[in-house]
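First the structure, then my questions, so here it is.
One protein chain omitted, others in place.
After this line comes subunit A, so read on.
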């Protein structure tokens, strides 16, 4: 299990180095987007409109932060469940998005798209919003301000701790990890 220090935008050689389960301290700019912002991005793509930021090499963070108290740049800012963003994700990866930060497993379609486009899916620590806020240096709403917490923000992060959950070969921590610790398979029937 290695620890990497990477600065965005992500380069092909950065992604090639990353193996499932590795720790990464991410620095640079990342963009927030969750359910409603994904819907807007997809609508804009369908209408051939210019997107609020260039996707090429960028990293999306699935988060809806709490309001920033006085004297802070942001409130709590941990990841939300990624599976809700699965449907629009392959379209964004095809357009150059390179990384995503969230929590929880992804669909087969997303994993295939990660492999096809040479991308990476990171897991941040779900439910550790206060801790994560300390890695965020600046936050600026750049699009869809009317969405409130769901607006797209550009975050400047310094050594944001994440784990490689799905690497560009499609190795998946949510399968490999539990398989190593499963004790009694027979007890669980498939649904």
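Note that a residue touches a chain if its C-beta (ideal position, glycine included) is under 8 Å from a C-beta of that chain, and two chains touch if they have at least 3 such contacts; residues count from 1.
By definition in this document, contacts and distances are computed from a predicted model.
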| item | value |
| --- | --- |
| Per UniProt record, name of the chain withheld from view ["Cytochrome ubiquinol oxidase subunit I", "ABC transporter substrate-binding protein", "Nickel import system permease protein NikB" or "Fumarate hydratase subunit alpha"] | "Fumarate hydratase subunit alpha" |
| Chain not shown: contacting residue from A:40, A:103 or A:153 | A:103 |
| Missing-chain contacts mapped onto subunit A | 1, 21, 36, 63-69, 72, 75-78, 80-81, 83, 103-105, 123, 125-131, 133-134, 148-149, 161, 163, 173-174, 176-184, 187-189, 191 |
